[in-house]
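Only a single protein chain was left out; the remaining protein chains are all shown in position.
As written, the chains take the letters A and B, and residue 1 is the first residue of each chain.
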Amino acid sequence: MAATSQPSHAAAPSAAVLPLSLVYRVGALVAALAFVGLLILVVGESPLSVLGALISGAFGTADQLGRVVNTLTVLLLCAAGLVFTFNAGLYNLGIEGQITVGAIATTLVLRLLGEALPAPLVIASGIGFGLLGGMGWGLLAGVLKVYGRVSEIFAGLGLNFVAQGLAIYLIFGPWKRPGVASTSGTEPFPESLWLGTFGRTEATPVGVVLALAALALTIVVMRRTYFGLRLRAVGLNLRAAHVLGIPATRQLLAAFALCGALAGVGGALQVVGNFHRLIPTISGGLGFLGLLVVMLVNFNPWFVLPVALFFSALNVGSLQLPLVLRNVDSTLSGVIQGTLVLSALIGRGLDQRRSRA
Amino acid sequence: MKLHSSLTLISMAVVVLLLSACTATVTPASPPSPQLQPAATEFRVGMVVVGPENDKGWNEAHVSGAKYVMEKMPNVKFDIVDKVNPGDRPNVKGAQVADDLIARGAKLVIFNSDDFKDDALEIAKKHPDVMVVHVSGDYAWPEGKNYKNQPNLINYMVKMEPGWMIAGCAAALETKAGRIGTVGPLINEETRRYAVASYLGARYCWEKYRQRDPKDLQFKVTWIGFWFNIPGVTLDPTKVADDFYNGGFDVVMNAIDTPEAAVQARKAADAGKAVKYHHYDHPSGCELSADLCIGVHSYNWGLGYLNIIKQVMESGKVSNNWIWAEADWKNWNNPDSSALLYTKGKALSDENSKLLDQFIAGLGDGSIDLWKGPLNFQDGTPFLKEGERATDVQIWYMPQLLEGMEGQSVPTN
Partner (left out) sequence: MDVELIHIHKHFGEVHANDDVCVRFRSGTIHGLLGENGAGKSTLVKILSGYITHDSGDIALDGKLVSIQTPTDAIRHGIGMLHQDPLDFPSLTVLENFMAGGGGLWLHRREARRRLCEIASSLNFSLDPDAHVSELTVGERQQLEIVRLLALGVQVLILDEPTTGISAVQKEQLFAALRQLAADGRTIIFVSHKLEDVEALCDEVTVMRQGRVVGSAAIPCSPAQLVEMMFGKPLAPPIKPPTAREEIALELREALIRTNTFDLHVPHLAVRCGEVLGLAGLEGSGQQEFLAACSGLIPLRHGSLRLNGREMAHRPYHSFMRAGVCYLPADRLRDGLIGGLTIREHVALRAPTRSFFLDEPLNARLTMEAIRVFNIRGQPNTRVERLSGGNQQRTQLALMPNPLSVICMEHPTRGLDIESALWIWQLLIARCQQGTAILFASSDLDEITAYSDRVLVFSGGRVSEPLDAHRLTADVLGHMIGGKF
């Protein structure tokens, strides 16, 4: 039988359908790029020099490459988690809070165990607790959704707020730095509790391995297991899935738990591999960026890696923009991201409208 | 649908690859690339700025300092990245920005906020050949509580305490009701010592020039919780200022980055109240509601930067890694020699202006020394015994407000 690892095993659409669909999708994309290019021209820069600055800003030095990799690891973990929730038909906007709670749990473990145990063991349990923390926070959103009948979007946003408040409380309260509490976060951990890096860059091999493992796991679970199939069934048609005898509640909760767990690991990496302390905005917006990535790839795990890499490079590279070019600010990366996602959604919408007509 | 979206993505990847292929050939021709080596005589300085570069306050003052240096030394070039804070640039660390600046050739990096202390130390360790200047920290102070022996880390701060004393004095001279309110930022050692300094100045002038009993002077600080208004997180400075003006405080001192005290003073004055305000941080702050402004004390960063850069260019180091720069009392208000500037406002009467000059002169020649005992902390415990003079360490790490001041000494948490 044909391998199921193919991204799509739908019946081949008729020859007449395919190019038109492509025209819509690619057209939307070209329009997005043209829009961004025009914007750059309007402010008086050349799109090519912006692109050059972005690329050199992301890959110009080992440090920058390392940062791209570090951003990518957390983004991949979030995106992998979101593949589960999106496929279950859930908009897990609470992912930022799940990262934050994961980071808080990791910080707690590092503070408690500190010097008491060998450093690798402390780091490992820190990441483990980060996973559990994120999972718990995800499940909380799930319970509110399934049993409390609260839309997961509002539950998630509310829980984000709570998690953020908790982090700020801890940083300014019980975990404040000796002397003066500061928005720069808690006291940094001793270097023994930092994850090892590739050379002098910030990229951590452990992070890379965890992120790639999470992505591989996601692909395998979504494509090769009954669990993944049931998850998709629930996401596509909750009612029919119930009639067919799939325990929908359990599937939804499992999706929240999995996504929260992976986001929690992402939060743990932010602490042990990136910031080396807890800061108020520890999630760094990577959860929301993950949402954009997964929406852009239409929930298909196979394309998460390239798109996440693209967004990570865009994020890191854009920092260079105001240094190299007079008239462009790094916020351009946000404009590019937004335009791309919007165009992808519009392209998809147009295509669906056309195929329905 | 999935197949279609896959195709979209493939095509997107192709487009991106094509575009990058184009630029790969174009890049060498495109203007400044990070790998470009600076000219032999050029000295590059990187500056990591926490807020927006045009905030008419703390951050703009630093950027003005950079411009001052570039005017004086044409072969010095500054690369400035502003808004380096987690709100404006999520997931970006000050250290990362500094790394980029160093990769572009910076031999000296300036961090302009207390919040960057970990980043400054991290960068100093990572790049031993680059001098790192951290404004307002204490890691390079051997006598300080947090000394980290890091030879290429410099702490630079302007001694603003006399500025606050002058401000406090001016406020005390101008208050009719004997009630001075301060709109304060968050509570830490720096802001406490500033509040204490302004109280000491106010009390002195109230007693000496106005011949009044210090018990009749009400001096209150309300901390909003941050350097500017964050709705829902901080107190609203507009409301804090209004409460002062409506509550009978006829002089309000601003100690935050934004000018609510000035704006609300205008409204209160329009409503018939005789109120005035004192500003902080940037000379232009007195231009708002100019006729109600008593004065403004501000930092002159360029001077210190120039000094540090000159030393580093000559010898690769500075003579002293701990710099707490003072005003030039002899050449008062000279931007080429004084790290601290004071601008009088229109609301300061001529008579009081003369008294204030007298006070400044006294501070300058040492005949007025307000850091002298006996002084008690707010909780009644002694700070300085009779005749004892506060050390720099005691001043820098000010643990409480003083007896006679109203307001919180430590954050409620």
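The criterion applied here is as follows: a contact is a pair of C-beta atoms (placed from the backbone, for glycine too) under 8 Å apart; a residue touches a chain by one contact, two chains touch by 3 or more.
If you're wondering where the values come from, they're calculated on a predicted model, not measured in any experiment.
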Among shown chains, those touching the left-out chain: A
Touch with the omitted chain, as defined above, among A:Ile246, A:Leu269 or A:Leu340: A:Ile246
Which residue of A:Arg230, A:Arg277 or A:Arg348 touches the chain not shown here: A:Arg230
Contact footprint on subunit A, counting only the chain that is left out: 1-2, 4, 9-11, 224-227, 229-230, 232-233, 236-237, 239-247
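Here, only the chains that are shown with their structure count from here on.
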Approximate Å spacing (C-alpha centroids) for the pair subunit A, subunit B: 36
Sites on subunit B touched by subunit A in the complex: 1-9, 11-13, 15-16, 19-20, 22-24, 26-27, 30-35, 79, 81, 85-87, 89-93, 96-97, 99-101, 103-104, 114-118, 126, 145-146, 188-189, 226, 233, 397, 411, 413
Complex interface listing, subunit A residues touching subunit B: 7-8, 10, 13, 18, 21-22, 25-26, 29-30, 33, 46, 48-49, 51-53, 55-57, 60-61, 63-64, 67, 71, 168-169, 172-174, 176, 179-185, 188, 200, 202, 274-275, 277, 279-281, 283-286, 296-298, 300, 302-303, 306-307, 310, 315, 319-320, 322-324, 330, 344, 347-348, 351-352
